[in-house]
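Notes to accompany the following structure.
For this view, one protein chain was removed and the others were kept in their places.
Every chain is named by a letter (A, B, C, D, E, F and G) in the order it is written, and numbering of its residues begins at 1.
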Amino acid sequence: MAKVKLDEIDHQILDMLIDNTRTPFTDIAKKLLISAGTVHVRVKKMEEAGIIKGSSLTLDYVKLGYAFIAYVGIFLEKTHQTKFVMERLEQIPNVTVAHITTGKFNIFCKIRAKDTNHAKNIIFAVDDIEGISRTETMISLEESINDKKRLMHKIFNDL
Amino acid sequence: MAKVKLDEIDHQILDMLIDNTRTPFTDIAKKLLISAGTVHVRVKKMEEAGIIKGSSLTLDYVKLGYAFIAYVGIFLEKTHQTKFVMERLEQIPNVTVAHITTGKFNIFCKIRAKDTNHAKNIIFAVDDIEGISRTETMISLEESINDKKRLMHKIFNDL
Amino acid sequence: MAKVKLDEIDHQILDMLIDNTRTPFTDIAKKLLISAGTVHVRVKKMEEAGIIKGSSLTLDYVKLGYAFIAYVGIFLEKTHQTKFVMERLEQIPNVTVAHITTGKFNIFCKIRAKDTNHAKNIIFAVDDIEGISRTETMISLEESINDKKRLMHKIFNDL
Amino acid sequence: MAKVKLDEIDHQILDMLIDNTRTPFTDIAKKLLISAGTVHVRVKKMEEAGIIKGSSLTLDYVKLGYAFIAYVGIFLEKTHQTKFVMERLEQIPNVTVAHITTGKFNIFCKIRAKDTNHAKNIIFAVDDIEGISRTETMISLEESINDKKRLMHKIFNDL
Amino acid sequence: MAKVKLDEIDHQILDMLIDNTRTPFTDIAKKLLISAGTVHVRVKKMEEAGIIKGSSLTLDYVKLGYAFIAYVGIFLEKTHQTKFVMERLEQIPNVTVAHITTGKFNIFCKIRAKDTNHAKNIIFAVDDIEGISRTETMISLEESINDKKRLMHKIFNDL
Amino acid sequence: MAKVKLDEIDHQILDMLIDNTRTPFTDIAKKLLISAGTVHVRVKKMEEAGIIKGSSLTLDYVKLGYAFIAYVGIFLEKTHQTKFVMERLEQIPNVTVAHITTGKFNIFCKIRAKDTNHAKNIIFAVDDIEGISRTETMISLEESINDKKRLMHKIFNDL
Amino acid sequence: MAKVKLDEIDHQILDMLIDNTRTPFTDIAKKLLISAGTVHVRVKKMEEAGIIKGSSLTLDYVKLGYAFIAYVGIFLEKTHQTKFVMERLEQIPNVTVAHITTGKFNIFCKIRAKDTNHAKNIIFAVDDIEGISRTETMISLEESINDKKRLMHKIFNDL
Partner (left out) sequence: MAKVKLDEIDHQILDMLIDNTRTPFTDIAKKLLISAGTVHVRVKKMEEAGIIKGSSLTLDYVKLGYAFIAYVGIFLEKTHQTKFVMERLEQIPNVTVAHITTGKFNIFCKIRAKDTNHAKNIIFAVDDIEGISRTETMISLEESINDKKRLMHKIFNDL
């Protein structure tokens, strides 16, 4: 797969948007001493190249009443069911992340729930997907780091 | 902790921002038949209440050359070192998520790397943090779901 | 769920009953300098609110010939069988405690038996419940702490 | 150890007290067609023989705000520290049960906490006891059975 | 079960037979200053009481070409198959010991074989018994202790 | 190592002694139609060659009050301590068998005890041997097979 | 099985061929002060005896784009399927090594792939072989040693 080439200007634009996706293009332009039109063109280019896939709000789940996080390891009956099971998992909005993994699990996913009882119901819903033979759950006692920005900045500094 | 009360208008504003954090407030106002000033006030209120903590770009890590994801389970020598170790982990930008967990690990984290060799170096850097006695790594073969938006919409529909 | 509010008097009554559930209300009344009728009313209130669910004798199982304690971890074939299996477990009086758990087991329970051979028969009875695929047993070599009173006192001191 | 001999009358007295430890002796006497004095003598005898060790209230922990239950498996550095560690565990009132066990853990205990965060602090307090090298925690999603009465009745029916 | 009472003379007779089951009764009699007839009567009594169940030769398996020892942990599909599986195991003479166990295995057995390849065939024969779902094997690299005599002497010294 | 050659007569002698080590040589001689002297010479030859290492009584441990059997897996701090630890294990008569093994344990041994409490003390004595870092115990619920005679007969039939 | 006897000359020939299988026989002959015909005869003899089974090129897999190595542990449904499963594994050229093993896996194999995604497809192909119930994968982060020559030289020095 051909990697997209980004130049120094692109990196600086991304660097500013990473911190605040709502930064107006005119502010970016002023800081980089380029025209707002150039910022617009560059961002558009990176969106079309698929590098920028979108943006997301960072909400405080605890304040919204969703303080419970668990990681669920899934054992499948047969790995050819992987795609089918993933589609079912995608229908459970509380499953926010899911990976096909090596090691003892076939699939490994992250869920967010309101509390212990809510988590139980979600885990039961996962457990009952056809093709899943067993799950193992690990409870998060505290989400200490959840921050992609440090990595994003590092990627653009390293490029 | 007193939960912040959000009304129907707040929910609809969040619902639109979740899909695209760059949606102009004038567009939101037009759709909800309210003034742009009201949108502004509501968003400000939710930011001050800490419900909206910010926004983040969704980049395509594969296109940026960071295709390798691993989950690393960490065993500490003593749990009173948890805070100290978390601070050291935070200095490694490739550690994008870290949780204090129940089960066999004390800390469980997610790392993004360029390839197997890069991952090895990051894992070694984690392993050599003082207070960590051992780690176990699980490699992601495919990130099939990574999407908080379904959950966010559900939260606002349920409220 | 609305928590019941208990005042200082309630706490002191509970504190005395925790140590000896047979303490006569007149003794409690004398100590707290209130009428026996008040004690009666308060206890009734707490029973109706469901805070006091009853009382239980503390017997010496070793002297009664039930010296053998084991913890049994249960793997189910499917978690939708949980409720059904719990009902079957409840029919085995030697199963004194049972939890739905995270981690590797679906259900985790405690059994009391006379000796190794008796335990074997109980474990076999558990194993043969429909829907249970496998169990793992951990034997207690000594029950060193079994005392809820310290916690109860602490709860009322903390309130 | 010489087992205490209980006769039919003793069994029937225990059977009634198991259901409600506050049952007045006069009620028991009336039902069994014996004198209240006899009931008193029998109960005293069983207390002195150590068969009846006391009584305890059954409170609703959920209503008291203690809804979180976890089982913690403890690995010691050396088993000769068992006694020392047990004494330290006893100073943590949230540890309501603790056993010396076979299998992978040296000690296995049950804790009650208010919520995830509270549990984290208790687990950390356990982890930091001198002589403990590591712990593994299993969270209860639901306490489905916690009832010694069925066993007690069975014991007296079997005797 | 009523335990058989053995006196000092019985202990001394057993003590001598433990070291060499072929010791003539006349030698035992001379040493204990009793008649050979008494020795005969005592041994007979202990055989009838089932305390002495027989005697066995101690052969050197390595010299006979059976140097390979393995322990095999067996997982059953259902524990009600235990008796059936034990009968099948008994038909494989290389299975010299088998226990019903707690922990992760249902049955745990010891096998003796000529070499790696022979062991493979025996393990396969065990694996294919109906009702066995899986086995795990642990190879002995050296049998350092295999000696019941120390325990037997201790038992008779302790009695 | 040169294997000793045994002929048909040797096999038949061993076959008879396996069933009862006290069988008089005259009985063996009569059955095999050879002289008692020949039996004596043959047995002596096999003893000198080290094939017959001795004989042992088969006692009923349950009747002697030793009903409790456990398997203990031992983790060493360093394998160069193996020999030292084995010598210490040999001083505990309740350790009747001990192997150096592959798999997760360094040493695997079998112990016989009177009951749960006695087993605890023996396991603690093992645990406290210098060089042992940890042990895991598996309890036998029933010793279903303990019989080397089937194997011995098979060996001589196969030779 | 009768072992083939090799003399000093054979060892020296093998020693030279181990380092470079393409060494001309005339070079070997010159060095050992024997005729090239003798070298030819000796090599032929060792080939016929099956000691030399062939030769293989040592290629640089990383340069050929096959940098990804994984070890896959296989659980079978029943061990009598071992032979059948091995034949299926042999049809996947990326499975370069496969063993029947003791321990928790029935079969243990090594695979080489281009990258994470390619590895996933190979693991899925393995997983879907009939008779395989589950697999566990361990990823190599670096192949630090892959060298049989040291052992071969040692074997011939020891002989």
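Throughout what follows, a residue touches a chain if its C-beta (ideal position, glycine included) is under 8 Å from a C-beta of that chain, and two chains touch if they have at least 3 such contacts.
Computed from a prediction, not measured in an experiment: that's the story for all the values here.
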Contact residue for the chain not shown (choose from G:Lys45, G:Lys78 or G:His153): G:His153
Option touching the unshown chain, where G:Gln81, G:Thr102 or G:Thr135 are the choices: G:Thr102
Contacts of subunit E with the absent chain, listed as residue ranges: 67-68, 115-117, 119-120, 123, 137, 139-142
Where the missing chain touches subunit G, by residue: 1, 3-4, 14, 17-18, 20-22, 49-60, 62-66, 69, 71, 86, 89-90, 93-103, 105, 107-109, 112, 138-155
Contact set of subunit F toward the excluded chain (per top definition): 75, 78-80, 82, 100, 102-104
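Just so it is clear, only the chains that are shown with their structure count from here on.
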Inter-chain centre distance, subunit D versus subunit F - centres from mean C-alpha coordinates, in Å: 42
Residues within subunit D bordering two or more other chains: 100, 102-103, 120, 123, 137-142
